[in-house]
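Only one protein chain is missing from this complex, and each of the others stays in its spot.
And now, chain A:
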Amino acid sequence: MYVIIAGAGKVGWNLARELLAKQHEVTLIEDDRRRYLVVEQELEHAVQYGDATELWVLERAGIQRADLVIAVTGDDEDNMLICQVAKEKYLTQRIVARVNNPRNLQHFRLLGIQPAVSATDLILRLIEHEVPQYGLVQLLALEGERLEIIELEVSEGAPAAGRKVGDVSLPDGALIISVLRDGGGFVPKSDTVIEAGDEVLLILDPGLESAITPQFTTSAAAA
């Protein structure tokens, strides 16, 4: 596989290393001269100096034959535009963009740049997962497949508390896949009884959250 990576920061450099170790062909593009010279000491001809938002730089790197273009610069506008021209001008099969500021994720979506990966978002979710005061945590979103996995804490007095998994009323397109209790997790059966204080993981079609949440929270807790 031939991979072009724009941006030789920590993410881009390590990504290039990993892909090279897996025997892929890689070109890394970096527009900061000093950074380029540092990285070039190790990666030699696998790194090129230039601004990857410029078309001739991408063409020099051989974007016409790239199987995958990854834009991981520290600038969201750059990442969006690199992926946009890769996809729409050079018809690159697969693109991956890094989102530096999660607030820009909507713009990546607007321009059809997917997948767009936000490290900040991932870290935030892990923190929410560790800090239990959040009611609903989105653990994973498979946007291409239109599925997501969420985590909910079961409040005292919620409709689902004390009820069997099979008896919890859930909309079509939602399934309880795991129960976390006393520091451990297990996959429940339909007759497993959910207790207040449990955390449950559900897999669901996006958009069903608001129909699901009331089953695991009391109206007071939700308000």
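As a working rule, a contact is a pair of C-beta atoms (placed from the backbone, for glycine too) under 8 Å apart; a residue touches a chain by one contact, two chains touch by 3 or more; residues count from 1.
Definition applied: contacts and distances are computed from a predicted model.
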Protein name, per the UniProt record, of whichever chain is missing from view ("Trk system potassium uptake protein TrkA", "MYXO-CTERM domain-containing protein", "Cu2+-exporting ATPase" or "Carbohydrate ABC transporter membrane protein 2, CUT1 family"): "Trk system potassium uptake protein TrkA"
Selected residue (touches chain absent from view) among A:Thr53, A:Ser155 or A:Gln215: A:Thr53
Residue of A:Gln106, A:Thr120, A:Ser169 or A:Ser190 in touch with the missing chain, whole complex considered: A:Gln106
Listed residues A:Val3, A:Ile29, A:Leu43 or A:Val85, member touching the removed chain: A:Val85
Absent chain, residues of chain A that touch it: 53-56, 75-78, 80-81, 85, 88-89, 103-104, 106-107, 110-111
